[in-house]
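The other protein chains are all here in position, but one chain of the complex has been omitted.
Think of it as A and B in the order they're written, each chain with its own count starting at 1.
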Amino acid sequence: MIEAWVDRGTYFMTMLLLVLGLYGIILKRNLVKKLIGLNIFQTAIFLFFIQGSTKFGATVPVVDSRLGTGAMNYVNPLPHALILTAIVVSVAITGVALALLITIYRRYRSLDERILLERMRQSS
Amino acid sequence: MKWFSLIILGAFLALVVYAGGDLPALGDPESPSHVHVSPSYIEGSIPETRTPNIVTAVLADYRGYDTLGETLVIVTAGLAVLLILPRGALRRIR
Partner (left out) sequence: MRRRYENPIVEGVSRVMVPLIQLFGLYVIAHGHYGPGGGFQGGVILAASMMLLRLSLGEEQEHRRFSPRAAAALSAVGMLVFAATGLLSLVEGKEFLNYAGLPLGELSGAEARYLGILMVEIGIGLAVWGTLVMLFDHLLGGEAK
């Protein structure tokens, strides 16, 4: 029972980061803080995948001539490639979200959720 | 409203931690993600592509189609920002 928790302890910390990111997205009123919560959520997903790719007694996935090409000496390279793609997608999402936030601020002069909803109701 | 959201988040955390008990142990070499296709990438990297960095070989050669889609994503994001916040000649058109 305790071995199950100790073997998977780092996975549980990743899940805590995930819930902290969700807390930021749902419960904060400022739009920039919601964007930061989204970034924390994405970082938790990256950490989860990279933890799942380790092996005991293995080294980085760069072929070393002293170790040969056996599959047990190297860490699984496939999640690393997936996470590189995901990091670039995260950068693209943050860029477009910041552009949208600038446009919203220019139009409504506020970045707070409740004030924005009131001004949108007044202007429509 | 705020307490309701906090209770839902706490229930979500409990559910995810309970489901995490089924995950394979950290560092297990026999876990299902390590035995199907990635040994063929590790062993075929030097004979087939002559690159020691297996992650680059996977990203650019074995899974090159996904990398094409991802480059398309970042160019599209640049294009979207160019249209949302114009400057220079585009600003006079808007």
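One rule holds in what follows: a contact is a pair of C-beta atoms (placed from the backbone, for glycine too) under 8 Å apart; a residue touches a chain by one contact, two chains touch by 3 or more.
What you are looking at is a predicted structure, and each value in this text was computed from that prediction instead of being measured.
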### Query
Which chain B residues touch the hidden chain?
47-53, 55-57, 59-61, 64-65, 67-68, 71-72, 74-75, 77-78, 81-82, 85-88
### Query
Which residue numbers on chain A touch the omitted chain?
62, 84, 87-88, 91, 95, 98-99, 102, 105-106
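As a convention for this text, only the chains that are shown with their structure count from here on.
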### Message
Averaging over Cα atoms per chain, report the distance between chain A and chain B in Å.
### Response
10
#### Entry: Complex contact set, residues of chain A against chain B
4, 7-8, 10-12, 15-16, 18-19, 22-23, 26-27, 51-56, 58, 61-64, 69-72, 74, 76-81, 84-85, 88-89, 91-93, 95-96, 99-100, 102-103
#### Entry: Touch list for chain B against partner chain A, complex
2, 5-6, 9, 12-13, 16-17, 20-21, 23, 25-29, 31, 33-34, 37-39, 41-43, 45-46, 52-55, 58-59, 63, 66-67, 70, 73-74, 76-78, 80-81, 84-85
